[in-house]
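My questions all concern the structure below.
All protein chains but one are shown in place.
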Amino acid sequence: MLSEPEIELSPTINDEVKYTTCYMCACRCGIKVHLKDGLVRYIEGNKNHPTNKGVLCGKGSSGIMQHYSPARLRKPLKRVGERGKAEFVEIEWDEALSIAAGWLGNIRETDPRKLAFFTGRDQSQSLTGWWAAQFGTPNFAAHGGFCSVNMAAAGLYTIGGSFWEFGEPDWDRAKYFMIFGVAEDHDSNPIKTGLGKLKARGAKVVSVNPIRTGYSAIADEWVGIRPGTDGLFVMALIHELLNADKIDVDYLVRYTNAPWLVIQDPGTAEHGLFARDADGNPLCWDAKAKALVSAKLADVTPAIVGEFTLADGSKAVPSFQLLAERYMDPQYAPDAVAERCGVPAADIRRIAAELADVAFNQTIELDIEWTDWAGRKHDKVIGRPVAMHAMRGISAHTNGFHTCRAIHVLQVLLGSVECPGGFRFKPPFPKPIPPGQKPAGKTFAPGKPLGGMPLGFTMGPEDLLVEADGTPIRIDKAYSWEAPISAHGLMHMVITNAWKGDPYPIDTLFMYMANMSWNSTMNTKGVIEMLTDKDPKTGEYKIPRIIYSDAYFSEMVAYADLILPDTTYLERWDCISLLDRPICEADGPADAIRQPVVQPDRDVRAFQTVLLDLGARLGLPGMVKEDGSAKFPGGYPDYIVNHERTPGIGPLAGWRGEDGKGVGRGAVNPDQLKTYIENECFWAHHLEPSQRFYKFANKDYLDFAVHMGFIGHADQIVLQLYSEPMQKFRLAAEGHGAVQPPDRLRERIKSVFDPLPIWYVPYEEAMVDTQKYPLHALTQRPMIMYHSWGSQNAWLRQILGRNKLYVNSATGAKLGLVEGDWVWVESHHGRIKVQTKFMEGLNPNTVWTWNAIGKRAGSWNLAPDAPEAKKGFLLNHLISELLPPEADGRRFSNSDPVTGQASWFDLRVRIEKCAPGEAEVSEPQFPDIALPPGLEPAPEVNRYGADLSHRGR
Amino acid sequence: MHPAYSVIFFTTASGAGYGLLALLGIFAASGLLPADRWLGVVGVGLAMTLIAGGLLSSVGHLGRPERFLGAMRQWRSSWLAREGVLAILTFIPAGLFGIGWVFLNSTQGFFGWMGALAAVLAGITVWCTSMIYASLKPIQQWHNVFVTPSYLVLGLMTGALLLVLVTRAFGVYQGAFGWLAVLAVVAGWAVKTAYWRHIDGTRPRSTLGTATGLGRLGTVRLLEMPHTEENFLMKEMGFRIARDHATKLRRVAGLALFAVPFVLALAAALGGPVVGTLAAAGAVLSAGLGVVVERWLFFAEARHTSMLYYGMAA
Partner (left out) sequence: MTSLPENRGPKRLGLVIDLDTCVGCHACATNCKEWNTSGHSAPLTDVNAYQAEQRGVWFNRVHTFEVGDQEGGRTVHFPKNCMHCEFPDCVTVCPTGASYKRAEDGIVLVDHDKCIGCKLCSWACPYGAREFDEVEGVMKKCTLCIDKIYNKNLAEADRVPACVATCPSKARHFGDFNDPNSNVSRLTAERGGMELLPELGYQPTSRYLPPRPGKRPQGDAAALPKAANGTAGRFLRWVDQMLSR
């Protein structure tokens, strides 16, 4: 028996520790970076950070390999060969910036709309959007439009906040949790941690999802619903609850527009609008006073059913009556929807009963004193411990806006929004419904700023961005009759429209952090052709100029004319701002920064700094001083500290004012960043217990929100079950008002703009032959990859280096397939060749694969024969950005008709076994992309850490 | 299990070498072999070359060959270490025995004892080799009572065939050698057949159910491997050979390793000098090929419990 060897139990693992914010995905967890010999030794979660409280996910834990990726761009590049060939020369930053300034300068002086500025995974939208506004182009949006605008819009038009990461289930108190259509989501770590808490407490988790993986795998009950039918399922739950009178009427009366009277005068321009008094206050019927009174008054006793006569003699009913009549109708009974949803009626009834039981028999009461909007004190808060969350499984369908609204209606009927155990807003939400900001761009002029932010919320036809003849003003046709409430734009339509010159040609497409020639676009093959297509007459590219900022050698790089290489997330300043998508918790607002923890070893610059530099070169208002010199010579950090959106309010809410004591408001504090760094790079404010619940009607909270600049005034925010803006668009379609839809859109607007949630068959399903395309095809986020950018990561690509098409075992057998067979998958739009894998936990009518694993050979500095390129694939080749042609041959975009949300998950396909001889290589394949100058071929062996170890090998 | 050629060569060559060494030791000591220098040079030389060659290739199989001496440290618990120790130890009496024979033309007295001792140690060494495999619980095709006999008998058998060839070539052949070879072949055939019967008959001790503890909840099947490409474990333990392919190879082995050598060994035993020599040579060649196939199968047919986690049958 040998003696045990001496081993070092306490090696020093760092010579320096720096805090910053992770950016391996959009969750923005706090990280603690251990540095040794100038290299990153270890990245761990920051225990004090509100978002992740010390944990890191699989991606965040692989940050080292992302930061040292061999695919990092090294220097600005100028295209010299044909687009798509990646033939570049390296140029100096000064040349790059003057080229860009030259192009953009001309555009601004002539027609600012000819700049389309679209940003993908942008965490600085308050800067990029503001920049676009100062430039004067309405053509700005980030990824929201192809992402989950349905969730954002449905929430903001219904409850003043939304799913996404803008609210959260009360993980510590919920007893019943329903999660719809979520594989991963932006709140990556909080959801995982939250599920852990629910499970530890023995709360019931129900996952509604065609696929049983990830979160659904650990759910206590998996509802394997048929894609696109959640609206029916939810309405059936509502049907059950209404019929059994298991709803929180008190909550409806206090906090919602259920009592507001809706004018019943068909054919008139007022039909379906709220009856209002002279001051524009909505009316209700005070059942005690037996009188019409303002529904906004305190202490009235409003009727929620009944028919009442208005001053002008016309009839009106409380909006709740319309809601109840609709959903109590037998067409929404469980038995009526069960088959279409693929969910047994008995299960639907049971789940409704479980919801009612938890909400009304397992109520939580917290002895927290709080004051409501009218100044009345309450000694406790009542919790209906049913929490819900939903994401892209709901939103990425053409009926997603309504489905999401239906879920919110369900939550509100149960009284489970903003209460203990329910769904709770994260400040700055709730906001007025919808938020006051309207989209700017009706008027735009050469050399002038836009006079507002490009993105906003339409209240009715008058707010649309359309010419007199109805022609869209924006290149993506956002806020046009094709997508009236497209609060996030339609990034997925930009390239197609610009290529077509519909509604008009553009000059320069300026993109940031969006892999639009690959996984981020629909119709990938077609889009690649559009990007390289030339006008036969002029010989010029149909999209004349493309400027792109990426940090890595993504598929998109080859298609740009000018590349502005960015830093990695460990090399730059950033700000996770309350003006953008903050990291707040339900219990209080929070924001954070990124600081450079290592210096770039390459000639790269942070995009935000580059953007401000461009702004200064273009002399954009707010970016230059009176004397025309740069206002933020220090770049982004300079802006973060010194920029004020409105006096006293800037990108960071923490430690404002000369004394650094200001919360949310206050003069510029020159030491702000220093203070953030001293505080582990984040700021979190904790609301008083009295401010934490019913935020939409909580005086102390509302006052605080006003102080913080979240909202303009402290009025109660009344939840909108019945949506008046929707009715306004419908009235226009029925021929009322000055701004009316073009005739070919009237019917669609009429049917879709229903003030109460409706369900309809998703467009692709309705338009294609479902006999020919019997299967739904979906993608899911792998927890281990962030879109396209994880495949360059030496660790992550070992875990998921190729994707397969998952087929329900029984379905596969019916189709005569054996697991592992290669098959052709065909949609109305295209055809791909892929390898199959069988699974049990999958809706039989559905096939699916992991998103964005397939790579273009040569990109990302992967060997051209890497499995990502030869075996992996994108479903995107099957998804068209356009729906099949209408009668008149015109084609609408494959988007939700209300919000313009890209409908990734409406896809219908057929699968067919490959012929025996066919090569086991995924199709389509594209020519390899060559490495751009400056990039070394990637090494074969990775021994990272060998020299960092105390064993010093 | 992945059939690594270095290991196949090592076990087969050293097996034959030790077999030959043992027989030379015994027969020389017992005076059945003349203490002829050249016979010694060729006989003992051949045995030592096979042994050394085998050991060398096994060292070559190591990730860190330069550290091979360390491989003897844990003789208390490790069969591999024991084998190493025994292999070295065997060289001492074997060496002296060889020196006596080749340089002093003496295989009697002290050198005789050395021969006998070498024979005993050779046997033990092969036994250790077999135990390396027989002691591995995660591999049922190895962890059974048939493995050690197979190694011993096959070592003896291949050694005996070599002995017949050498003695025939030197014209110092004795009937006993031939009949011993014939017997060894029959024994080997029997043992190996029994082994194959056994492994075909054993049902896996462990299942994915016991490996995951989830068996009680229903049938368990793999959905995702931890990585999409093959990792070290799968390359090392995930090797699989199709049933029918295995049966074919078993037939080849049976033919080359047993059937043909049996006939030729008989011929060698019965035939005259020329026929006998040729027959012996044929037997050696055939058995050489056969034993390699047999050893390849020994690995290829072995299934490792850990592969259950990768969706493979144990």
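Just so it is clear, A and B label the chains in written order, and each chain counts residues from 1 on its own.
In the analysis below, a residue touches a chain if its C-beta (ideal position, glycine included) is under 8 Å from a C-beta of that chain, and two chains touch if they have at least 3 such contacts.
Bear in mind that the values here come from a model prediction, so they are computed numbers and not experimental data.
Within the full complex, the residue among A:Q798, A:N845 or A:Q925 touching the omitted chain is A:Q798. Only one residue in the set B:G95, B:P138 or B:G271 touches the chain that does not appear here, and it is B:P138. Contact with the chain not shown here comes from a single listed residue; of A:T110, A:Q331, A:T471 or A:N942, that residue is A:N942.
In the complete complex, the residue from A:L115, A:V253, A:V825 or A:I929 that touches the missing chain is A:V253.
By the touch criterion stated above, the residues of chain A touching the omitted chain are 1-2, 4-5, 7-13, 36, 41-45, 47, 52, 54-64, 70, 188-189, 192-193, 195-197, 199-200, 204, 212-222, 224, 240-246, 249-250, 253-254, 259, 287-288, 298-306, 320-321, 324, 328, 346, 349-350, 352-354, 356-357, 783-784, 792, 794-799, 801, 808-810, 839-842, 844, 861-863, 865-867, 870, 938-946, 948-951, 953.
Touch with the hidden chain on the side of chain B covers residues 1, 61-65, 67-68, 70-74, 76-81, 84, 132, 135-139, 205-206, 208, 210-214, 216-227, 229-233, 236-237, 304-307, 309-310.
Here is the rule we use: only the chains that are shown with their structure count from here on.
Chain B contributes residues 73-74, 76, 221, 223, 226-229, 231 to its touches with chain A in the complex. Within the complex formed with chain B, the residues of chain A that make contact are 1-2, 798-802, 839-840, 867.
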